[in-house]
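One structure coming up, written as structure tokens, with questions to follow.
Shown here: the complex without one of its protein chains, the others still in place.
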Amino acid sequence: MQEEIVQQVINEVRKKLSPSETEAQKTPEKSMAGFTEYVGNAFGDTIGLVIANLDPVLQEKLGIGGQYRSIGIIGSRTGAGPQIMACDEAVKASNTELVKFELARDTKGGGGHGTLAIFGAEEVSDARRAVEIALKALSWTFGDIYMNEAGNFCELQYTARASYALNKYYNAPLGKAWGLIVGCPAGVGVLMADTALKAANVEIVMHASPALNTSYTNEFMIMITGDSGAVKQAVIAGREVGLKAVTTLGGPPKSLQTPYIR
Amino acid sequence: MQEEIVQQVINEVRKKLSPSETEAQKTPEKSMAGFTEYVGNAFGDTIGLVIANLDPVLQEKLGIGGQYRSIGIIGSRTGAGPQIMACDEAVKASNTELVKFELARDTKGGGGHGTLAIFGAEEVSDARRAVEIALKALSWTFGDIYMNEAGNFCELQYTARASYALNKYYNAPLGKAWGLIVGCPAGVGVLMADTALKAANVEIVMHASPALNTSYTNEFMIMITGDSGAVKQAVIAGREVGLKAVTTLGGPPKSLQTPYIR
Partner (left out) sequence: MQEEIVQQVINEVRKKLSPSETEAQKTPEKSMAGFTEYVGNAFGDTIGLVIANLDPVLQEKLGIGGQYRSIGIIGSRTGAGPQIMACDEAVKASNTELVKFELARDTKGGGGHGTLAIFGAEEVSDARRAVEIALKALSWTFGDIYMNEAGNFCELQYTARASYALNKYYNAPLGKAWGLIVGCPAGVGVLMADTALKAANVEIVMHASPALNTSYTNEFMIMITGDSGAVKQAVIAGREVGLKAVTTLGGPPKSLQTPYIR
């Protein structure tokens, strides 16, 4: 009996100590949120917002071109890869430009990033559409992040056809396959990168480490391009060894959503 | 009965897992702390210290002018806005200069900063007085930080008359009104800033984002000046929309102390 109480309480405590994911997934009705700029929430303590007529001084401070009267905003505590993937999907399917993509050192005590992403648009309806698409994509772009109870993780992303957001911020050739291979702690990422590069004929377009191209996260990562089959093969090879390495650091990691790279 | 035990245990666990605020608020007697440099503690895992005769090599390494034989120290795990406000109060009312104000990426797993602040003084009594005033001010400068269980927050600060600390580090015009408007995650701060700027005739003196003027925190903020009524009006408008936005990210936020901006 005591054992049962213990288990019940642990479950309760865990729920109470990390309430935000659960909460964030209940997208409140707009009327409940009660402000016109609200679009919705998504995984990773993400909020989606839209501003119809951006204040012109703020626009200048943000370095956003004068042609974009409206902006869409994606703000997240957790994640950078999932957000750039989601923003790339949004840019593909809307009349917007991703005008800002900044990475905070966050993840709420974890080893990775949080995101500030801003879409520029001429019409507020376009900005809103971009935010809606990005929020929806965040329901699957955490699928190949595998984290264990100790918070150590490996992350993979893959697209057969990169668009303007990935091109602008992460050197993806337009319309070509692009993959991301990340390990935390960073040492795991070095091994994943080496394994991936040996598994298929791909090219590195960018790499990042605690002191390079990150906001001092504990991650090593490579971004690759090549034939779509080769990129996928490399990503999957990196994932395989990454899962083993993370397992030694606090137990087997689990997907945060549903894996999408097959 | 089981329910009661569960609740009791959760309360116990919460207390045990975050013991520091409670502890920090019990200011130990100097005799208990047992070292002459100790002045006191305050909210935010803050310690106040004083060094009567700073080692001259350390003084040079810290870049502190030779005229300041004595220093006062404010070290905090959580907060930057509350500390600069508190230091500004201290500089107003003591014969000291704020010679260092550095921001760590901290808040103990949260999305914001921690602080290292150093006052320079010719006399140790002045350094001590500055630290005492700052510690006291920290009992109210967290009043307009509103955080929810998920750790998402918005922060406001306001003074009708900025002094030398705010002037030196955050471009506040001396003797004029100054306000700070912050949201975390950063996307919330962009919306708060836009709303504030539209609410009153104020001027931005500085802004900050994950990649600019912060230590990679997940915050967007503006600092404003203008007529005191306008600054206050802008700050209050930013707060209103900030509270709504944070509410969508894990429930309604609560003031960490008692709100002071009315």
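Per-chain residue numbering starts at 1, and chain names A and B are given in the order in which the chains are listed.
Methods note: a residue touches a chain if its C-beta (ideal position, glycine included) is under 8 Å from a C-beta of that chain, and two chains touch if they have at least 3 such contacts.
Bear in mind that the values here come from a model prediction, so they are computed numbers and not experimental data.
Within the full complex, the residue among B:Ala86, B:Leu103, B:Ala150 or B:Ala193 touching the omitted chain is B:Leu103. The chain that is not drawn here is touched, among residues B:Ala33, B:Ala93 or B:Ala199, by B:Ala33. What chain B contributes to its contact with the hidden chain is residues 5, 8-9, 12-13, 16-20, 23-24, 28, 33-35, 37-38, 41, 45-47, 49, 51, 54-55, 57-58, 61-62, 71, 73-77, 102-106, 108-109, 114-118, 215-216. Those residues of chain A that touch the chain absent from the view are 2, 5-6, 9-10, 13-14, 17, 105, 108-111, 149-152, 183-188, 190-191, 193-194, 197-198, 204, 207, 209-212, 215-220, 222, 241, 244-245, 247-251.
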